[in-house]
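The complex appears here minus one protein chain, its other protein chains still in place.
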Amino acid sequence: MTTTAERPQLSPGATSLDTTVVTSWKAPIAFGIFTLIALGLAVFAPRAGDTTYRWSQESDVIQVPDLVVPAQQALWAVVALLAVATLSSILRVRSKRRIPLWLVVVFAILFMFGFLTWAGAGSSLPMIGLLFGSLSLAVPLIFGSLAGVIGERAGVVNIAIEGQLLAGAFTAAVVASVTGQPWLGLIAAMVAGMLVGMVLAVFSIKYFVDQIIVGVVLNVLVTGLTSFFFSQVLAPNAATLNTPPRFDRFPIPLLGDIPIIGPVFFRQTVIVYLMYIAVALVFFGLFYTRWGLRLRAVGEHPQAADTVGINVNRTRFWNVALAGAIAGLGGTFYTIGSGIAFNKEMTAGAGFIALAAVIFGQWDPIKATLAALLFGFASNLQNTLSVIGSPVPSEFMLMLPYVVTIFAVAGFVGRSRAPAADGKPYIKS
Amino acid sequence: MSDPTEPRGDASAGGDLDPDVAIEEPGAIAPDPAPSRGAPSKPVDDDVPPPSKWHTMLRQIATGNALISVLSVVLALLVGAIMIAFTDERVQETAGYFFARPGDMLFAVWDSVAGAYTALFQGSVYNFRRDTFAAGIRPLTETLTFATPLIAGGLGVALAFRVGMFNIGGRGQMLIAASIAGWIGFAVDLPWGLHMLVALIGGLVGGAIWAAIAGVLKARTGAHEVIVTIMLNYVAFYLVSWMLRTPGLLQAPGSSNPKTPAMKDSAIFPGLLDWLAPGYNLHFGFVIALAATVLVWWILSRSSLGFKFRAVGINPNAARVAGINVKGMYVYAMLISGALLGLAGVNQVLGTVTTGFTAGIDAGIGFDAITVALLGRSTPWGTFAAGILFGAFKAGGFSMQAAEGVPIEIVLVVQSLIVLFIAAPPLVRTIFGLPDPSAKPKRRKSAKEVAK
Partner (left out) sequence: MKLELRGITKRFGSLVANDHIDLTVEAGEIHALLGENGAGKSTLMNVLYGLYQADDGEVLLDDEVQHFAGPGDAMAAGIGMVHQHFMLIPVFTVAENVMLGNESTKALGRLDLAAARAKVAEISSRFGFHVDPDTLVEDLPVGVQQRVEIIKALSRDARVLVFDEPTAVLTPQETDELMGMMRQLKESGTSIVFITHKLREVREVADRITVIRLGKVVGEAAPTASNAELASLMVGRAVELTVQKQEPTLGDDALVVEHLTVVDPIGQLVVNDVGFTVRRGEILAVAGVQGNGQTELTEALLGLQHRVQGSIMLDGTELIGERVRTVLESGVGFVPEDRNEDGLVGEFTIAENLMLDRSEAPPFVRFGNLQRGALADFARKMVEEFDIRTQGIDEYVQNLSGGNQQKVVLARELSRDLRLLVAAQPTRGVDVGSIEFIHKRIVAARDAGVPVVVVSTELDEVAALADRIMVMYRGRIVGIVPGDTPRDVLGLMMAGETPAEGAAA
C-alpha cells in the first residue's frame, strides 16, 4: 500500500500533486506536413533564377539595398532547415518536452521565406508594397478582432462583426457623402456599429437568445438592410448619397522616413493611426485598468462578479455596445478609408476572418492583431504574386488564411482557452 | 417516505419530497452551474469537445408556440412594409405636403405596401390574373421549387442542431456537392435514371465528406465547428472557383468563362408537372426533399441513432457516461447534415440550373437554411413548413422586384426578423401585450413534446 509518511503541509505551494508531462504529436505532424510541401515544391516544381527582395521605394530618402537570393538553392536550404526543425520537434515530444513557441515562429518564417523565394524566382518582390498592402487589408480585420476580443472577454460571442463592419461602411459612406465630412462619417459608423452591438446585447442578455445565432441572424439582417437601401435609395441618388470623401494619407514626419518601417507603418491614413491607438488602448485597458478587470471577471465567472457588486448584465451590455462601435469604426476602411462608394456586401466575409483572428489570437488583443496581420499578409501576397506572375493559382493563395485558421483552431498552434463563461448567458436566480 | 407530520401547505399532491433542493442546486435551474466545487479548478480536458452553446436557443425555440410564430411573421412583414413605404418615391413626394393633404400620403403608403405584398402573394401562391387554374397556380409550384433546396438544407442544419452542432458550412458543402454531381452530370455517360442516381449519390457523398471534416476535427481536436465550417466555406469557394476556370476540370470546353457545360439530359431531375403544361419548373427534387424529411423524422424520433443524437445534443457528458460514442455522433451527424446540404446543392445543378453553373450556384441557400431550421424549430416537419414559407418569400420576392421595383433584399430583412422575433417570445408578447404564460420557466415545457 502506498502511504505518505510526512504530515501534510497546509501552507500553499506544498500541496501540488505529482506531475508528469502531457505531450501532443500535433506540432510534429504539422511540421512534417509543411516540410513535405516545401520538399514537393523543390522536387516537382524547381524554379530557376534569382529572387530579388526590394526593401525601398524610389521616393525614399534612405535607400536599403535589395536582397538577391538564388531561388532553387535557397529553397533547398530552407527544406533542410525545416527538416531539422521537424526532427527536433519529434525528439522533443519523444523525450516528453514541450515544443517552444519560438520554434513554431522560426518554422513559420522559414517556410514563408522559402515559399516567397520559390514563387518570386526570376522576378523581384516589392516588399514595401507587400507589407504596406498587408497592413491596409488588415485594418478592418484588426478593428473587428478587437471587437471580438472585447465581446468574448466579457462573455458574449460576437459573430455579428461582419454586420457591424458592413453597417459601419454603409453609414460612413452615406453620412460622409451627405455632409462632406469624413470625420462625421467616422462617428456615424461607430454609432451604427454600436447599434448592431446593442441589438446583439439585448437579444443575448435580456432574452437569452443564443449569441451565435443572434450574431448570424444579425449579419443577414444588416446585409439585407444595407443591400435594400443601396438598391432602393443609394443607387438612384449616387451623386448625393454615395460619393464619400476619403481620408487622405498622412505621413508622420520623421517616423515616416525610417527605412522599411516608415513607408509601411507611418505613411497611412488616420484610420490606421486610430487602429494603432485602439490596439494599445484595448491592451492596456483590458489588463491594467478597473474596466478590464471587471470586463474579464464577468466573462470568466459572472456569478463571482455579481457577488462583489458588479452588475454583470450591464457590464456585458455596454461592452458589447463598445465592441460594436469599434467594429463600426473598422467598417469605415471600406468606404471613407479608401474613397470607394458603398456596394452590396462589400465586406465580403471580413468579419468572419476577424473572428478567426480572435480565436487564433487566443482572445488576446495583441495576438489577435498579429493574426489579423497574418491574414492581411496572405491576401495581399496573392495580389502581389498575381502581379509578378505566380506559379500558384491565386485561389490557393486566397485559401491560405482559411486553411491556416483551421489548423489553428484544431490546436496545431498550441492550446488556447476561451473565457470560461464565453457564450453563456447569465441568468440570475 | 415523506415527512407525514409536516404537510406542506402549497405542495402539489405529487409528493415532491424536497422541492427546495431544486432551488439550491444551481445545476437544477441555471444552465451554468458554478465551476467545480472550489476544487483546484479542473483543467479543461481536451478529450471531449465542449458542446456548442446554442442549447439555450433550441430550448427557447422549442418552447415557443404557434401563436408566437404567426405574430413574428406578422411583425416582420410590418417592418418590411414600413421599409417599403419609407423608400417609395410617391410616399416621399406626398410626405412633403403631408399636412396639406394627408390623404395623399396615406394613399401612397397603402398603394406601395399593398402593391408590393400583392405582388409577393401573386408571385408565390396564386395569380388571379391568369385565366386557368393551371396557370394561376403556377406561382405555387415556383414556391415549391424554391423551397426544395431550402428544405433539404434546412433539414441538414436542423439535424446538426439537434446533436448540439451548428453547421454554418452549408455553402461549402453545397458547392462541393454541386461540383461532383455536376461533373458526373456533364462529363459521364450513363443511361437515364442511373446517371441521375450516380450524380445524386456523388453529390451527397461530397457534401457529407466536406462537412465531416468539421465533425472529425471537433471530435479529435475539439476545434469549434462554427469556425471550421465557416473557413471551409471559403476553401470550397476558392477550390470550386479554381476548378471552374481550369479546362479539363469543371470549365466548359472552348469557353473562357468560369462556368460548366450544361448537364446531360440523362442526369437531369424530371419535371413533375410537365404533363400539365410546359414551363413548370417543379422537378423531382421536391419528392427527394419530401423523402428526406420523412427520413430525418424517422432518424430523430424513431431510431436508436437519433436517440443517441438527441442525448448528445442535450447533455454530451451524460451521453458519454452512458457509453454513447459522443465523438462518433459528432462525425455521423455532420456526415448526414452535409449529405442533406449536399442534396440542396445537387438539387441546384440537376434540377434548377441545369444549363451549367458558376461558383454562385449555392445562391445563399446554405445560410438561408440556417434561418429555415431555426424557424422550423429544428424539427423535420417544422423545417419543411419553414422551407415552403421561405420558398414563397423567394418566389414572391422576385415577382415583387419585377412588378413593383422593390429590391429582393427586403426578403432577407423579413426572414432574419422572423427568426429574431421567434427566438425572443417575451419581446413579441410585450409588443402585442400578451400575458406571459410561464411565470415559472421550469414548468414551461410540456412533457409530451420530446416524444415526437
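For clarity, chains are labelled A and B in written order, and residue numbers in each chain start from 1.
Criterion: a contact is a pair of C-beta atoms (placed from the backbone, for glycine too) under 8 Å apart; a residue touches a chain by one contact, two chains touch by 3 or more.
All figures in this text were calculated on a predicted structure; none of them were measured in a lab.
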item: Touching residue (missing chain; options B:A100, B:A114, B:A277 or B:V321); value: B:V321
item: Contact residue for the chain not shown (choose from A:S59, A:S95 or A:T307); value: A:T307
item: Chain not shown, touching residues in subunit A; value: 1-5, 7-8, 10-13, 15-22, 288-291, 293-294, 296-297, 300-301, 303-311, 420, 428-429
item: Residues of subunit B in contact with the chain not shown; value: 1-3, 5-6, 8, 10, 12, 14-28, 33-35, 37-47, 59, 302-305, 307-308, 310-311, 314-315, 317-325, 439-440, 442-443, 445, 447-448, 450-451
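Criterion: only the chains that are shown with their structure count from here on.
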item: Footprint of subunit A on subunit B - complex, ascending; value: 30-32, 34-35, 44, 46, 52-58, 60, 83, 87, 166, 168, 217, 221-224, 226-228, 230-232, 234-235, 238-239, 241-242, 246, 367, 370-371, 374, 406-407, 409-417, 419-420, 423-424, 426-427
item: Residues of subunit A defined as touching subunit B within the complex; value: 26, 157, 159, 203, 207-214, 216-218, 220-221, 223-225, 227-229, 231-233, 301-303, 344, 349, 352, 355-356, 359, 393, 395-396, 398-399, 402-403, 405-406, 409-411, 415, 417, 420-421, 423-427
